[in-house]
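So that we are looking at the same thing, I have put the structure below in structure tokens.
Yeah, one chain of the complex is gone here, protein chain that is, but the others are all in their spots.
Take a look at chain A:
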């Protein structure tokens, strides 16, 4: 057996609490009753795990078998995860398709494998026409990371799919596409809800359009690549006070306000980039800040024209 697969088995079995060990292994249904009986379940956990891994090796367990075990474990521990809920919307007048689980699995796998070079996809059917899908992502040059998989639970007779939260948010649209292509529905609307909250369609993202605009403008301004590392920027302002809201304040004053503004941060440009999406700044951000990389300056003197 491949070393990495053996390690994966070891770590997956090690995760299982002793009290649940027998139950989960039985549910996994890879090692037979007889085989399980040959193992001493009363020994220390490390030794037990070793014995079990040896058994798996003897039986020529594959990476996929390990992945299924991982799914079983997660099914038993689903409450430890945070799930995002997706709802597929249907155009009015569309017929309800006859759903073929096997065909779905085939096309799901095909689409993902076509889009991504290194990916492990495993399926396990569950109660109520649900299918659990486990996806381990890699990259163009890296094998899939089996220790950070994403789970998707799809209830085939409903428009709902659950995904376990993942650091790899960028892959969510791809998942959406796999559903889209299979079901030919309109794009998914994302709702982030806890697993046991009733799916209330009245809960929406407020200001979605504005949020999207801010994201777009921020991307346009700052680009997709990491910002150059900068720790501070300083602005010497000598400008008159002008305010529409606070009319009359300092109206007669000819002299400008003499101010010195200093921005400091371990990574200033990243921090500035996050301001508009967080709602702390307007988008687009002021050119006084966004010009820093272009001009290659971080000390400025600003006067009224």
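We take it that a residue touches a chain if its C-beta (ideal position, glycine included) is under 8 Å from a C-beta of that chain, and two chains touch if they have at least 3 such contacts; residues count from 1.
Definition applied: contacts and distances are computed from a predicted model.
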Its UniProt record identifies the chain omitted here, from "Centromere protein L", "AP complex subunit sigma", "NADH-ubiquinone oxidoreductase chain 2" or "Myotubularin related protein 11", as "Centromere protein L"
Touch assignment to the omitted chain, from A:82, A:115, A:249 or A:291, lands on A:249
From the listed residues A:60, A:114 or A:262, report the one that touches the chain absent from this view. A:262
What residue numbers in chain A mark contact with the hidden partner chain? 235, 237, 239, 241-243, 245-246, 248-250, 253, 255, 257-268, 270-272, 274-275, 278-282, 284-286, 288-289, 302
